[in-house]
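Input: a single structure, listed below in structure tokens.
All protein chains but one are shown in place.
A, B and C label the chains in the order they appear, each numbered from 1.
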Amino acid sequence: MVPVEFYFMLACVIFTLGLFGALFRRNIIMVLMSIELMLNAVNLVFVAAGRSIGNLDGQIMVLFVITVAACEAAVGLAMVIALFRKYGTVNTDILRLLRG
Amino acid sequence: MPDFSSLMSHGVFHLLAGLITLVSVLVVVSKHPVKSAVFLVVDLFLLAAVYASLESHFVAAIQVLVYAGAVVVLFLFVIMLLNLQPDQLRGMRFNPVEAVTLIVSVIGMLIMLGVSMSGKPTGLGDGSMDVNAIEAAGGNTYMIAMKLLTDYIWPFELASILILLAIVAAVVIAKKDKKPVVS
Amino acid sequence: MNPYIPVLMALLFGIILGGALSALAALLGPKKPSPEKSDPFECGVPMVTSANEKMSVKFYLTAILFILFDIETIFLYLWAKAFPNLGWFGVLEVMVFMVILVAGYIYVIKRGALEWD
Partner (left out) sequence: MGLTADEFTIQFISTVVKFSILAVMLLQVPPVMLLVERRIPAFMQRRKGPNRVGLFKFRLYGVMQALADTIKLIFKEEVVPEGAQKVFYHLAPVFSVFPAFLIAMAIPYGPDIQVLGQTIPLSVVRLDVGFLFIFAISSLAVYGVTIAGWASNNKYALLGSLRASAQMISYEIPLGMSLIPIVLIYGSLDLNKIVEAQTTFLKWGIFLSPISFLLFLIAMFAETNRTPFDLSEAEGELVAGFHTEYNSTKFAAFFLGEYVSMFVLSCLASTVFFGGWQVPFFDVRALDQLVGLPGVGALVGFGSLLMKAAFFMWLYVWVRWTIPRFRYDQLMNLGWKYMIPLGLINVVATALVLAAVWFK
């Protein structure tokens, strides 16, 4: 069987890539997508660890993480729409300038 | 006879891991948001394959159903609605806060990797719930359902409140009123 | 045998078939390109406005409500699977769950978020 550490390593890589995207992209939608990537890395750890120690709580956690992620995407994108309507852009640089 | 199935699961894992890493990079660096979204679908699908290889059938199914089939559709819709054009990657502009955060996160990742690799690798089989035992108890989905509705009642009910809040919030934020409020 | 082996086969078959159909179009058939032919179709008149127009926010609201109801459906499936063993207790739990979500649904309807005019 594949050691559980391999899954953790994969999750680390995905998480860091997601973090990179969340920090270095200008587009809010890209930032949200990167956050989805990070959440998926967490899910992977939950599933692999749950499988490794032999209970199903990890999988139930994933169910809740997915619920939270869907709600986050819904509300986050609603905010993107509202911002776009108000300022005509979804670029984080410009939105930062507007902060004052 | 060499352990064929172990070899196979290693091969499957490494193939999937390589593909996932590649596609994740593409998600993050693609210039056009639509391309990123499509790569994200592929990425989520591949992760579902990883879950399936871990015998987490239910999680694999909802991963495809909710993430790939719903959340990314929403992303695509918004990108198309706003008609976003390709944007530039944040070039070489130096931003100290972000640079420091990234360096710290990479160091943190290396530490995590070091810690997890320092110990003796634990096989997944160690103490894991036997797949046959789960099958005998009624299958993965059934076990999750029973656990969710007995041990996890409060999170379950709270999830409904969370969804309710998300529905209300999304409608309030995104919906334009027909008549703007006159102040 | 791993139940996902056939899934993989079907996936590969579907992708290869789709890819082949997509690629064949370029290989077979004549190629006589002309500027008129490759214009985007606009009922024969020159293109008036570009295809990149902003769309109604309704589509977006539909998609977001879809996600949230999709999750609700998944929870209901889990309950349905465990229904015979949970008895009245499970029914009660799901009733509470549903009442909360129906409140959200009624809000959406009352607010007119699903009015297509």
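Just so we're on the same page, contacts are C-beta pairs under 8 Å (C-beta built on N, C-alpha and C of every residue); 3 or more make two chains touch, one makes a residue touch a chain.
Keep in mind that this is a model prediction, so the values were computed, not measured.
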{"item": "Contact list for the unshown chain, restricted to visible chains", "value": "B, C"}
{"item": "Contact partner of the left-out chain, one of B:12, B:28, B:49 or B:62", "value": "B:62"}
{"item": "Missing-partner contacts on chain B, residue numbers", "value": "5, 34-35, 38, 41, 57-58, 60-62, 64-65, 68-70, 73, 76-77, 80, 132, 139-141"}
{"item": "Interface with the unshown chain - residue positions in chain C", "value": "1-3, 5-7, 9-11, 13-15, 17-19, 21-26, 28-33, 35, 37-43, 49-51, 53, 55, 58-59, 62-63, 65-66, 69-70, 73-74, 76-77, 80-81, 83-84, 87-88, 91, 94-95, 98, 102, 105, 109, 114-117"}
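What we mean here is this: only the chains that are shown with their structure count from here on.
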{"item": "Contact-richer chain pair [A-B vs A-C]", "value": "A-B"}
{"item": "Chain A and chain C: spacing of chain centres that average the CA atoms, whole Å", "value": "21"}
{"item": "Distance from chain B to chain A - Cα centre to Cα centre, in angstrom", "value": "7"}
{"item": "Per-residue multi-chain contacts in chain C, two or more chains", "value": "57, 60, 64, 67-68, 70-71, 74"}
{"item": "Sequence positions of chain A contacting 2 or more other chains", "value": "63, 66-67, 70-71, 73-74, 77-78, 81"}
{"item": "Contacting residues of chain B [partner chain A, same complex]", "value": "6, 9-10, 13, 17, 20-21, 24-25, 27-28, 33, 36-37, 40, 43-44, 47, 50-51, 54-56, 58-59, 62-63, 66-67, 70-71, 74-75, 78-79, 81-82, 84, 87-90, 98, 101-102, 105-106, 109, 112-113, 116-117, 121-129, 140, 143-144, 147-148, 152, 155, 159, 162-163, 165-167, 169-170, 173-174, 176"}
{"item": "In the complex with chain C, residue positions of chain A that touch it", "value": "63, 66-67, 70-71, 73-74, 77-78, 81"}
{"item": "Of all residues in chain C, those that touch chain B in their complex", "value": "4, 52-55, 57, 59-61, 63-68, 70-72, 74-75, 78-79, 81-82, 85-86, 90, 93, 96-98, 100-101, 103-105, 107-108, 111, 113"}
